[in-house]
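Every protein chain except one is present and positioned as in the full complex.
Presenting chain A:
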Amino acid sequence: MTAIRATNLSKRYGKTMAVTDLSFDVDPGRVTGFLGPNGAGKSTTMRMVLGLDHPSGGSVLVDGKPYQELRHPLRKVGALLDAKAVHGGRSARNHLLAIAQSNGIPAARVEEVLELVGLGNVAGRRVGGFSLGMSQRLGIAAALLGDPEILLFDEPVNGLDPDGILWIRTLMRGLAAEGRTVFVSSHLMSEMSQTADHLIVIGKGRLIADTSVPEFIGRSSQGYVLVRSPRLAEVAELVKVGELHTDHLRVTGVSPLEIGTMTARAGLPLEELTFVKPSLEAAYMELTKDSLEYTS
């Protein structure tokens, strides 16, 4: 069964349409990247999944039910939305204990998750004094408390150092490998390309793509063949479809083998013949360029 199902989901704040007619499924056993430029509606969508914001239209189900109908929801769903959204006066341990108790999770589990995220030795400290990295770890500890099958992370690597980023990436991959559902948002394609198996891309609140990572690259741009030759002009004339630059030719839609065969038959020498794969980043930029909320 699909873990999260959004159907024609919409959200309006006053005059702003934050999310428009969005439908998608998030499935278990893989990391699903939720990608979109700033202001695309990622956080809004996640808040609707968790029953925090009421949809203006459509619906979203978690494990087949509206979130509000889950008994002990934290045993099914764990989420990290905003790591700094905690009462700064409480200790890490008491913060987690209050969350655990509300869902009938034993207190021993609090110590377990504190160790798991590496906060065991600061458990008694007030969370107001935590660095962003520590807060992020505390937020993840809270998400893991109920040992949930479904996990949502909203921009979990924002503000983290490379060590922290690697840690979260490894954690998410591990959770998905255990068969859990991992739904993680980011506005950076480069980040998602290293973590996600599947991508849901939105722009201006609308669905742009819902595909696997390789498919996403293939769909949006095809890559090109780079050709260099001492007799470049003749090669260009022969291939016809190329785009001639001063020192190279850029060909789309013709394979390197075809170009090589043609030039060999014509007796033209080649200096370089390379297939340039499109980057995920380039594919993403191309897809979302029409839906950027704020363009510099």
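The rule we apply is simple: a contact is a pair of C-beta atoms (placed from the backbone, for glycine too) under 8 Å apart; a residue touches a chain by one contact, two chains touch by 3 or more; residues count from 1.
The working rule: contacts and distances are computed from a predicted model.
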UniProt protein name for the omitted subunit, picking from "Carbon-monoxide dehydrogenase large subunit", "Sulfite reductase (NADPH) hemoprotein beta-component", "ABC transporter permease" or "Cytochrome c domain-containing protein"?
-> "ABC transporter permease"
Among the options A:M17, A:L61, A:I99 or A:L160, which residue touches the chain absent from this view?
-> A:I99
Taking the entire complex into account, which one of A:H54, A:K240 or A:R265 touches the absent chain?
-> A:H54
Given A:D82, A:E115, A:E178 or A:E215, the one touching the chain that is not displayed = A:D82
Option touching the unshown chain, where A:A3, A:V31 or A:L74 are the choices = A:L74
Sites on chain A contacted by the missing partner chain, in the whole complex | 47, 50-54, 67-68, 70, 73-74, 77, 79, 81-82, 84-91, 94-95, 97-99, 101-104, 142
